[in-house]
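For this view, one protein chain was removed and the others were kept in their places.
We just call them A, B and C in the order they show up, numbering each chain from 1.
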Amino acid sequence: MSEYSADEMMTVAAARALRDGIRCFVGIGLPSTAANLARLTHAPELVLIYESGTLGSKPDRLPASIGDGILGETADAVISVPEVFNYWLQPGRIDVGFLGAAQLDRFANINTTVVGDYHQPKVRLPGAGGAPEIAASCREVFVVVRQNSRSFVERVDFVTSVGHGSGAGDRERLGLRGAGPTTVITDLGVLRPDAETRELTLTQVHPGISVQQVRAATGWELRVSPELSETPAPTVAELTMLRDLKGRS
Amino acid sequence: MSEYSADEMMTVAAARALRDGIRCFVGIGLPSTAANLARLTHAPELVLIYESGTLGSKPDRLPASIGDGILGETADAVISVPEVFNYWLQPGRIDVGFLGAAQLDRFANINTTVVGDYHQPKVRLPGAGGAPEIAASCREVFVVVRQNSRSFVERVDFVTSVGHGSGAGDRERLGLRGAGPTTVITDLGVLRPDAETRELTLTQVHPGISVQQVRAATGWELRVSPELSETPAPTVAELTMLRDLKGRS
Amino acid sequence: MAEIVSLADGIAELVRDGDVVALEGFTHLIPMAAGREIIRQGRRELTLVRMTPDLVYDQLIGAGCARKLVFSWGGNPGVGSLHRFRDAVEHAWPRALELEEHSHAGMANRYVAGASGLPFAVLRGYSGTDLGAVTPTIRSVDCPFTGERLAAVAALNPDVTVVHAQRADRRGNVQLWGLLGVQKEAVLAARRSLVTVEEVVAELSPVPGAVVLPSWAVDRVAVVPGGAHPSYAQGYSERDNQWYQDWDAISRDRERFGEWLRDNVFADSGSLA
Partner (left out) sequence: MAEIVSLADGIAELVRDGDVVALEGFTHLIPMAAGREIIRQGRRELTLVRMTPDLVYDQLIGAGCARKLVFSWGGNPGVGSLHRFRDAVEHAWPRALELEEHSHAGMANRYVAGASGLPFAVLRGYSGTDLGAVTPTIRSVDCPFTGERLAAVAALNPDVTVVHAQRADRRGNVQLWGLLGVQKEAVLAARRSLVTVEEVVAELSPVPGAVVLPSWAVDRVAVVPGGAHPSYAQGYSERDNQWYQDWDAISRDRERFGEWLRDNVFADSGSLA
């Protein structure tokens, strides 16, 4: 039980980032796993909102997709897709948007559209989904993503969802109302935007990970916070619940 | 049974104007009575839509208001007020809009806002309600209104809902998609817009009503159709059903 | 999370002099008791917003609480005029009443824009009518794709919205069904909100046609059985059509209205609906 995978550490660290009682707009995949883990451990009052139109979903297993029936069956309210975006996301009612990414850059801009040129892509990715407006309108955004030099790039090939644009003041200039990405949780550590420049800065490493390893997995000259700390390892309770949750799915 | 009131004749004539199977957006009061009479006599497949958000209401008594519970309980679908206007009325899905009026003018423009000056009104009327957009977007509009020289005026004091504006071509210029008022049913007869000028013209008088009487009850120099006809008197079946319907309410 | 409070506390905490206040409910679920409580607490200089002013605003206007009315149809449904409304507009009694008047479609879309966090809404409306000339919150906008000119209406974001609903659970989740009007939009458009309910139940069992407002989208819930009378709450009460008729005579006369206010609003402690 004291052994755990890098993905497990990432998921636990992401879950811990969610304070109890907040409203969280949940992307599928890693964010959904982390959000459900949070709800079943330290944050029982966490309100989960899925873009398929469920407010307050309380699944007891991991949903297989954004439209898994269990999300609607356990929700406080089921609404149409236009309504979830227009009445609930857009006005800024959601505290945290929890997103994944294929590419993430120095200023936490997110690419889920293409690798390479848009019209002649090397890899065609799924595209935007709900992310551009989640990133724009939630009060803050958490990103959970595996870190390597292909995913962490100086500048994303395509800005699907705006993080901090090209730095401080950009979100305000663009009329984006939320604070944007405030926490990026990876399999190596945690990064946060610098208070002044908004450049992503390593603030936390997971146990056994060196700063050198993180630098090697980052496609730009990574800045490291002077207050760098180490993530506490997953507790037995966290790991048990995570594995149990995965086992039930 | 062969005796009937002028209001009964008007209601029966208005009901007859509704063809079976059409979709009718129903204003409360006289239009609602006529529409329900039609549905219970010659038009069993008439689809009644009320602005309170009911599609396909089938009341067996007259609703006391636009929001009478029976309208929702007997409907095929109950929807929100924004939806009834945006998804159902605005795109032109409704065949006939059935309206009342406080004032009506030579070109069938409707006033339900004020008598006199807007800022210093002699009489403050209820206002627009759903009528402006019903008059704009239904494929055609029927108006049912008691006729006298106060209600039938040369030019309405306030255009709450556009009929034919100031004549031929005005609706097109204003971007109004429906044909506007095609039939005006009163307690004296029936008026229709002239095919060329769109001026309201007397095409039908109710039994026992003279053209002179209608002219006296009209605030402009009323034109009379060369094919003027007489409305058939209410049948026993129509009167029985109308009185029964009123008795149940 | 919504807090469950008394009606008197809910109104005292949320409604302030000078506020823009929306009491919604489209002929069904009209928050009548909340309206009387606002009169009782002596609120003044309110901008009252409501598609159909109905009896609830006739009372508030007659009691002198309002400086302005934003509305789309001001009659006594199925009966005739709202006499206190007319007296205010025609004779400035008990004080002048500024009007901002729309169509139903316009008002509904103004709430939709407000609930959506947008500054305006687009509709096909008002074209050729005289409403645009008297109402500054009606303008036009050109489609950036087709060039077509359409109506634009300013968003409505009341300081406080009050609605009546059938039920809430103990956590303050609210459930309403039957004719839904614009209540959801009016609550979501508002800065603060109060919902009066027929009852609080342990669990909100699913009901066909029901919508649920999550507790975190509502500020206060107050239990006020019969709080919609003489309008109705489907599943709990019938519309009291006779009372709407009776209001015609009560409201027609300033003195009789004053007696009604004294006997039925101010003499009432507020503990009864």
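The rule we apply is simple: contacts are C-beta pairs under 8 Å (C-beta built on N, C-alpha and C of every residue); 3 or more make two chains touch, one makes a residue touch a chain.
This structure is a prediction, so every number in the text was calculated from the model and none was measured.
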Partner chains on view for the chain not depicted:
A, B, C
Touch with the missing chain holds, among A:T11, A:T160 or A:T183, for A:T160
Quick one: say which of B:R23, B:R39, B:R124 or B:H206 touches the chain that got left out.
B:R23
Given A:P31, A:P59, A:G97 or A:G130, the correct residue touching the omitted chain is A:G130
Subunit A residues touching the chain left out here are 28-29, 51-54, 64-69, 71-73, 78-82, 85-86, 89-90, 113, 118, 121-124, 126-133, 136-137, 158-162, 165, 170-171, 174-177
Missing-chain contacts on subunit B, rising order, are 21, 23, 47, 55-56, 76-77, 86-87, 90-93, 137
Touch list for subunit C against the chain that is not drawn:
117-124, 137, 139-141, 143-146, 148, 150, 152, 154, 206-210
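Here is the rule we use: only the chains that are shown with their structure count from here on.
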Most widely separated chain from subunit C, with each centre as the mean of CA atoms:
A
Let me have the rounded angstrom distance from the C-alpha centre of subunit A over to the C-alpha centre of subunit C, please.
40
Could you check subunit C for residues that touch two or more other chains and list them?
112, 184-185
In subunit A, the residues touching two or more other chains are none
